[in-house]
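Following this message is one structure expressed as structure tokens.
Only a single protein chain was left out; the remaining protein chains are all shown in position.
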Amino acid sequence: MTPDDRRYSSEHEWAKLDGGEVTVGITDFAQEQLGDVVYVELPSVGDQLKQGRVMGVVESVKAASDLYSPVSGEVIAINDAVVSEPQKLNDAPYADGWLIRVRPDNPGELDNLMTAAQYDLHVSDRGPEE
Amino acid sequence: MTESPNGRAAQHTVTIRPEPSGGPPRPSEPLLSELSVAGRCGQRLPMPDVPVTPLPSGSLLRPALPLPELSEPEVVRHFTRLSQLNYAVDTGFYPLGSCTMKHNPKIDDEMAGLPGFAGLHPYQPAEMVQGALRLMWELERALAEITGFSAVTLQPAAGAHGELAGMLMIRAHHLARGETARRRVLVPDSAHGTNPATAAMCGYEAVTVPSDARGNVDLAALERLLGPDVAALMITVPSTLGLFDERMLDMTAAVHAAGALVYGDGANLNALLGIARPADLGLDVLHINLHKTFAQPHGGGGPGAGPVAVRADLEPYLPVPVVRRVGEGVYDLAYDRPQSIGQVRAFGGHFGVLVRAYTYIRLLGADGLRRVSEAAVLHANYLRAALREWYDVAYDRPCMHEVLLSGRRQKAAGARTLDVAKRLIDYGFHPPTIYFPLVVDEALMIEPTETEAKPTLDAFVAAMAAIAREAASTPDVLHAAPHDTPVGRLDEATAARHPVLRWPQTPAPRAESGEPPSATRASR
Partner (left out) sequence: MPFVPTTDAERAAMLERIGARSTDELFEVIPSPVRFPRLALPPGEPELTVARRVQALAAANRPAAQMACFLGAGTYHHYVPAAVRALVSRGEFLTSYTPYQPEISQGTLQTTFEFQSLVCDLLGMDVANAGMYDGSTALAEAVLMAERITHRTRVVLAGGVHPEYRNVVATYVAERGTELVASEVTVADAMLCEADPAALLDEQTACCVVQQPSFFGRIGDWAALRAACNRVGALLIIVCNPLALGLLKPPGEWGADIAVAEAQPLGIAMEYGGPWVGMMATREKYLRQLPGRIVGEAHDAAGRRGYVLTLQAREQHIRREKATSNICTSEALLALHTTIYLSLLGPAGLRQAAESCYQYAHYAAAEIARLPGFQVLTPEPFFHEFVVRGPRPPDAMNRRLLAADILGGLPLGRFFPALADCTLYCCTEMNTRAEIDELIRVLSEP
């Protein structure tokens, strides 16, 4: 079930607004496509991100994917647990597997992103990819 | 049993390997560090018979040399046993797509090892190495003749290295004409990963061109992407789909009309020897993989060599030095070439590999080379015809030297291409290439080569058919495969999450005790 308390980018990231801060992660579809995640490279606290720009990398045994920031803003926290135990991204991509927390320049930016229903449609149109 | 044409049953049967006996697991071969015992030595050298000069100051010397200590008998057994864990072309059928795992004639190795070649120093003056220079010159001429190009460099050490040299020459060509806006390189979606990686190394932006439903480069899409900002199109001929592009001449003409060049990845040249010359197809630069088409043994992952052939106007950009014939039977190396892209490797190319390729070409000759490609393409089409009953063939037209299948049917039954591959190991075959090219779902790419005999191909078909039946009825047998190898499927995720990339380090010696460093290994 794709959680409907957050928004989704076409690059399979999610962004959840909570008390003025945005938490970011990857979707269940993304972690399944990647396979066992072995390594995550995240931006640093203090970095300035722009919506749609590359902010890091997630690696599995057979693939490597750029992470694209779904919002613009300053990174205020990164999830160290995911860096030391990358399998959290596979086990709980919407909960323990969160990646970063951002102070958004403009919370309205989330309106550019898809709802859960729109994202589900986006994924089913795509079909399976290797 | 398969019937041979003259009525007698052929010698080959498919042996279905037994399920594991349930006995104790075979012990793995220890590491050198685990076999090491202080005081052992495998090689002595004569003591220098000159007056002793004191060594440099201790601050420049190493306090300890933590290498394993073994005797020759142990070294020989260790590596002999390790070799026996490998599957190889010398062992059996090895149908990896686009790798051309053909038999490597043994005479090639003998020739490369001749003291008159092995003992040459690359800085010896030309007068002392005329045989070597002549061999290089004749090899260049032969490769030029086979591919239809004017000039060749033998310097690159591998295919990807040849790609680098070739793309740098294309870059030099555009820069010499003041065309600094050409910053993009077009690469088909079926391309091998080295192509976009090479483009990026040369400072280009790699842009993907889609393929169409017949496995051709989508010509309309290509024409939309071509423009004054495109430096080159990189194509593999035949493509990595095992197909010859049906609009080849139109494609290369379109690239030229846009002022760009066509780079050819020659990995699949085994389909074209005496069949078509890449230069005649409109390619401008081509790298050749001597470890594929020209039978250099693969060595477990190299050495190879990646000579590059170019059309005449690109000759000034070749890497230095260039082999020249300066008189009747007299050769030298030319370094003064102001437009050269420079050196891509110190000391020249992989001469030992060049000797093997030269020997191979002389063994085959023009007639033999053509028979190689005819047989390579015949064998691949034979497998295509025989396997289509059991597996989806990705494209509905004759293939060249390799055939691309999809494991879609098997996936629907609950066994993926990976499982098919692992089960093939139980049947005594090395699996084909899997999950490449990326454009076909559950890809299985099979290149039999010309050096396989029909009974082997038939045994392979029988095994693939048996596996297809197993996939449909008892897929768990595939999931658990391979069953009887020195190790089973390895946990690659844990290996990547917690990398152990070397044996444990020897602890540093205690300086004050004056004891020699311990050769035993402590665990981390």
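Labels A and B are assigned to the chains in the order they are written; within every chain, residues are numbered from 1.
By definition in this document, contacts are C-beta pairs under 8 Å (C-beta built on N, C-alpha and C of every residue); 3 or more make two chains touch, one makes a residue touch a chain.
A quick note: this is a predicted structure, and the numbers were derived from the prediction, not measured.
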Checklist line | Hidden partner chain, touching residue among B:V152, B:V209 or B:V353 | finding: B:V353
Check: Of the residues listed, A:E21, A:E59 or A:D120, which one is in contact with the missing chain?
Finding: A:E59
Next item on the list: Specify the residue from the set B:F149, B:F244, B:Y263 or B:F460 that touches the hidden chain.
Entry: B:F244
Check: In the full complex, which residues of subunit A touch the absent chain?
Finding: 38-39, 41, 59-64, 66
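One rule holds in what follows: only the chains that are shown with their structure count from here on.
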Next item on the list: With chain centres taken as the means of their Cα atoms, state the distance from subunit A to subunit B in Å.
Entry: 37
Margin query: Which stretch or stretches of subunit A touch subunit B in the complex?
Written below: 35-36, 38-39, 59-62, 86-87, 128, 130
Check: Quick one: in the complex, what on subunit B touches subunit A?
Finding: 435, 438, 441-442, 492-493, 496-497
